[in-house]
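One chain of protein is taken out of this complex; the other chains stay put.
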Amino acid sequence: MRMLISVATAALGVALAAAPALAAEPGEVVIVAPAGPQTMDGCQSNVSSTARILKQNVLEALTIVDPVKGGAAPRLATSWEQSADGSWLFKLRPGVMFHDGTPLTPETVVYSFERMLDKALGCDPFIFVFSGVEVKAEAVDAETVRITTNPVQPILPLMVESVAIVPLATPRNELTRAPLGTGPYVFTNWDTQTSVTLTRAPSYWGEMPAVTKATFIWRSEASVRAAMVDVGEADLALSISEQDARDTDLMYQSAEMSRIKINNDQPPFNDVRVRKALNYALDRRALIGTLLNPRITLANQIVGPSVFGYDPAIGQYEYDPVEARRLLDEARAAGAPIDRPIRMISIAGSSTFANQDEVIAAFIAMWKQVGLSVTNEALEMGLFRSSIRRENFDPNRNPTLVFSNHDNTTGDAGMSIFSKYHSSNGTSDLPDTPEGIKAMDALIESGMAAVGDERRRIFGEAMRLEHDEIVPEVWLYYMVNIVRKSDRINYEPNPRTSQVIDLATITLN
Amino acid sequence: MNAAAPLLRVENLSVEFRTAAGITRAVRNVSWSVLPGQTLAIIGESGSGKSVSSSAILSLLPMPPARITSGRILFGDMDLLTLDASQRHDINGKRISMIFQDPLSSLNPLRTVGSQVVEAMTTHEVPRDQAQARALDLLEQVGIPNAALRFRDYPHQFSGGQRQRIMIAIAIAMGPDLLVADEPTSALDLTVQADILQLLRDIQKRTGMAIVFITHDINVARQFSSAIVIMNKGAVVEAGATAEVLARPQDDYARRLIGAAPDPAAPISAYRRPPGRAPLCRVANLSKTYPARRDFLGRRKGTDTAALKNASFDILPDEVVCVVGESGSGKSTLARALLRLEAADSGTVEMDGRNLMALDGDALRRVRRDMQIVFQDPTASLSPHLTVEDIVCEPWNVHGDVVPAAERRAAAERLMELVGLRREQIALHAHQFSGGQRQRIAIARALALKPRLVVCDEAVSALDVSVRAQILDLLTELRRQMGLSLLFITHDLGLVRAFANRVIVMRRGEIVEEGDVQDVFLAPRHPYTQSLLASLERLVE
Amino acid sequence: MTETETATPGLRQRVLAGLAILASRPGAALAFLYLLAVVAAAIAGPPFFADSAEAIDFKARNLPPLSLEPSWHYLLGSDSIGRPSLDRLLVSARSTLLISLVAVALSAAAGVLLGLVAGLRGGFAAAAIMRVCDALMSFPTLLLAILLLYVVKSSVGTVVLVLAVSRLALFIRVTRAETAEVRGRVYVTASRAIGARPGWITRVHLLPALVPTLVTLFAVEVAFTMLAESSLSFIGIGVQPPGVSWGLMVAQGRDYLATQWWLSFWPGLAIVLTALSLVVVANLMKTALDPRQKWRLQM
Partner (left out) sequence: MLKFVVMRFLSGGLSLAILVTLIFFFARLTGNPTDLYVPMDASEAVRAQIAEQRGFNDPVVVQFGNFLADLARGDLGQSLRYARPAIDVVADAMPTTLTLAGLAIPIATVLALVIGSLGALHPGGIFDRIAGGATLGAASLPDFWLAIIGILVFAVVLRWLPTSGTGTALHWVLPVAVLVFRPLGILAQVVRTSMLGVLSSDYIRAAEAKGLRWPAVLVGHALPNAVIPMIMVVVYQAAGILNGAVIVEVVFGMPGVGRLMLDSIMFRDFNLLQAVVIVTAIAIFIAAAVADLLLALIDPRLTHD
């Protein structure tokens, strides 16, 4: 018993002693996010809870995605060019030092690539960006690195954005909990599960940012995050919910879009008229400004305007219940079982929209208007993820819709199009016929190999085909996100704010 | 009556208990007084209100539901009913103290006896070290052996008599003027009773304190008190000098009460066991040992307790065999082992020549019909959830072939009448009856299967004197009608004298003496029997 | 005492006696009336209000309580798509009640059975049951919930099972303790002396003695199960839309606490009142079920 008491007292002592000052000094900011990090390594560059702390702040890559225009911009590499053999040469920025005092050299770049793309470590850049690509990095001279890929990657400068450049001191075969990088901020402390502190790096190669110290904390309740800015416990709160938002809060168009996948394994969803009717039946505009943020916009393709490849010429399925009913009648006449009960699955407890339950209820009511009976089933995440794989489709199941969202983190439409429409992906939605599948695969592959305007044209063509002819989904909205900031700071959110908080863009009042 | 001013006067005291069930007038206009150094006995049966007036002296009535509606309790010139908390503190324990019937439940089980004695003094501003020294002294005075060693023991480690001695030590710690003793010996064994009474007498002689002695036992009152108050249904029916009142009671109820008391001079049954008759039940070498507890390594802690050692005896048809012994003598174990309610370690019980210990299942159930049991506490032995009909019919419901289902109610009603209850009462629940009536129900249930042997395990011990006599009469009558044998287990020797044919005396699990009642009572052979009988005489004088 | 008095009272008399008991106890009467209302809502709610509860009306969004426009349905306010809180409350009474009742009933049935075995048998069976009982105490409810989602595949069924299993240990322990105690009572020994079989003893003596305790426990557990169900909804594995329950409504309304407080206030209040009423009525029932205490009610 004495032991228990002493453990408890010790715990209490630790908890009470570790009291970080909340009232921030000038130059210090506190940022509250919805979720905390599990790891602290650039390896996890796609896990937003980790990446938003480290990327651009502690860790930098050769390039950076232009947050507004898309495409690659210089960071640790000042320039790059493609050789005739398809490999790329990156010129390194001179005079850059890592936080441990060692200089940025081609060797460190090679080391970083080897580490991040090591199968055994299973890092995000390997899984998300370079899967199926052989990568070889080598030093050419003291300030140039050659990166060779097989197959040739026309958008490699964009892809290398995901590979953080770390010094040789970073452990090779395990994840680090004390990351070192070249960024404007030094990783200072990770108070296991309560906060992460970054302080300004005195010897940063670039312009000195205004914020001297940043503390990241996390709360999962949106209302709590909002309240923390109000009472001065935080300077910036991410993902404020629609209901708590007020006029002074900042809104931004995120790179995320919401959609409802139509699995065409079961009739009547194998009839394109039914899939079109699903689109026509939804009065998406009616929800904007009522249930949804007034600045939210209608989606019509898998990527938003900030992504390379976005095609502004694609149309919209405007609300047209008459057309929807006509299409359904036609389909019914052709033998499609329109009356089958339809099941829509979504992830339990997650919220693509602030009031997702109500949005789904509204959609179901609208479909009911045209005679489709849909019920929503919220699945636990693990179950959801296995249910959406084609190999797991039950041949006897009801026609199924999947409420889902998609976030393009690369700035290039290729990743989105390939994973959502190419038959090699286990969760993609495909045309009804084998010929259609073959044609679409070929189109996508040609786009992936192309660059520049050609690439943009092919991706645009693929997305137009999907929208006008294949109709594998109901396009919903390009999402808007809300952040709340205190009066102490100035911050303009951009489409990548959900993934990256670039502390250098924060200025103080 | 003495001319001296009374130490304490109760005047016109009335107490009501207000419950949701209505108002019970527990005490009505009761007056009595006690002189300094005097012993006053308050006598009455359960529900007579004899304890209520004395509880009021120390303000121990639970209020609510109790409410004092009239009267005064004068202690000197102070009305004890009007004291505030701090005045009360100066009286309780210091000037007036009290001991209770059940010495186990009167001691806090969680605290050492020493601390409980000391506390009685420290609360009255006696310095702790003095109090401790005096507590030790007190414990020795009341006869706790090795008092210094046992100072830190807990109540459960003492025997019943010792606990009552500790209670007395607590009560006399501050040298009170008055001790209220509420049935202080009723829960104790005969020999212990005599010792405790002697102790109280000695203390009184030494300190000169007055004692108010509440009891249901007229013999105890006779030898212990100089004045007596007899109560019935909340009122005083008779009061005066003890010898006077007991010799010439005026009131009807008082006469009946005194008449029902066991008469120490009652004639002894002249039963002689007829030779050569086949026994109904033969018990041979019945033994039962409760093994000592073992610690986690399997080592025994303490010793095994032999509750029953090689008990052998016979019961003839139509015979009353009484088993007497003090608590812990193994008499209840004998009853349970005999009925196979508890497994014996060895030995045999033969009913009509069939060994019960070798039977099982339906065969055993068949034999059970012939042997039934009546327990001590009729409240506990009757299920509160069943109606009397269900209780009386339970044997027939279990043994479906005895009485056809359709006739069970009528048969039960006949049984009710047989045990002296009205047939329409069969629809009630047990708690709606008085204690004596409940025991009649229990007897009815035991008789339902027309058994040939009924074991009565202290079947009348919990009952008031007058009720006790009625139940014994009933048993005698039933025995005559039905030809029953009784195995009657009791600690009350006085009762055995008039009721038994045969007596078995038990001590520490062993039968020390067995014989016809007149032999055992008039010519006891075993020293233990002799000491038991001597205690009985000391009590009744 | 006459024949007529001792005759078994008819249903009419019983009901009248019951009403008389309630009339003299305003607190208990209110609790009883409230529970009646909840049961009525559970029976009549879905058929009468299912449509209006789900009707989306953007013109009637976010109405505060006491709105009589556009209709009395909006007395308790409405949510962000104009569904009236009152109707939703009435409709979800059924599933709320069913989930907690069925869950606790399952739990009680299994718990009492196992508890009886453990209490009567002793030995290996008892030891095994009690060890599993201890293990259950530390078994994470969440894991159970997710596991069952794989097996049962329906959220309501899962919730019921999860809640049932999570309360199982309590019922086992209480039943075992009571059984062990009652088994030692003298009237049970008396029954054994008569020759009664264990089945008879269990039926006639043990169960009636257990019932008052179990009734109280049952009522309290129903109340706490409603709360537990709401917590499951909060972390996203409870009842899921389009299913409805008070717990889910409270959980859904949490994002609106600063603005539309009534969305979670009313269902929360309904749960609290149900819990309180159940406890009050259970105490009354406990008294009524004990023949020794019953007279207290007849005053």
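Chains: A, B and C, in written order; residue numbering restarts at 1 for each.
One rule holds in what follows: a contact is a pair of C-beta atoms (placed from the backbone, for glycine too) under 8 Å apart; a residue touches a chain by one contact, two chains touch by 3 or more.
None of the values given here were measured: they were computed from a predicted structure.
Trainee: If the full complex is used, which shown chains touch the chain that is missing here?
Mentor: Computed over the complete complex, the missing chain touches A, B, C.
Trainee: Of B:Asp102, B:Glu140, B:Asp251 or B:Asp390, which one is in contact with the hidden chain?
Mentor: Missing-chain contact among the listed residues: B:Asp102.
Trainee: If the hidden chain were put back, which of C:Ala193, C:Ala223, C:Val239 or C:Val281 would touch it?
Mentor: The missing chain is touched by C:Ala223.
Trainee: Where the complex has a chain not shown, which of C:Leu35, C:Val188 or C:Ile271 is the residue touching it?
Mentor: C:Ile271
Trainee: With the missing chain put back, one of A:Lys55, A:Lys91 or A:Arg219 would touch it. Which one?
Mentor: A:Arg219
Trainee: Residues of chain C in contact with the chain that isn't shown?
Mentor: So the residues of chain C touching the unseen chain are 130-132, 134-135, 137-140, 142-144, 146-147, 149-151, 170, 223-224, 227, 230-231, 234-235, 247, 250-251, 254, 257-258, 264, 268, 271-272, 274-276, 279.
Trainee: For chain B, which residues touch the unseen chain?
Mentor: Looking at chain B, the ones touching the missing chain are residues 55, 58-60, 62, 85, 88-94, 97-98, 100, 102, 105-111, 119-120, 123-124, 154, 156-157, 167, 170-171, 174, 293, 295-296, 301-302.
Trainee: Could I get the residues of chain A that touch the absent chain, sorted low to high?
Mentor: 1, 4, 7-8, 10-12, 14-16, 18-20, 22, 36, 38-39, 41, 46, 119-120, 122, 126-128, 131-132, 174-175, 177, 192-194, 217-221, 223-224, 227-228, 230-231, 233, 380-383, 385-386, 388-389, 415-416, 419-420, 424-427
In the analysis below, only the chains that are shown with their structure count from here on.
Trainee: Quick one: report the Å distance separating chain A from chain B, using the average Cα coordinate of each chain.
Mentor: Between these chains, centre-to-centre, one finds 84 Å.
Trainee: What is the distance in Å between the mean C-alpha positions of chain B and chain C?
Mentor: That gives a centre separation of 46 Å.
Trainee: Given the complex with chain B, which residues does chain C contribute to the contact?
Mentor: Spelled out, the residues of chain C in touch with chain B are 1-3, 6-8, 185-187, 189-197, 200, 204-205, 208-209, 290-292, 295-296, 299.
Trainee: Provide the residue numbers of chain C that touch chain A in the complex, in ascending order.
Mentor: Per the stated touch rule, the residues are 54, 56, 58, 61, 79-81, 83, 146, 149-150, 155, 235-237, 240-242, 252, 254-260.
Trainee: Taking the touch rule as given, give the residues of chain A at its contact with chain C in the complex, in rising order.
Mentor: Going by the criterion above, the answer is residues 221-223, 226-227, 241, 243-244, 286, 290-291, 348-350, 354-355, 357-358, 360-362, 364-365, 375-380, 382-383.
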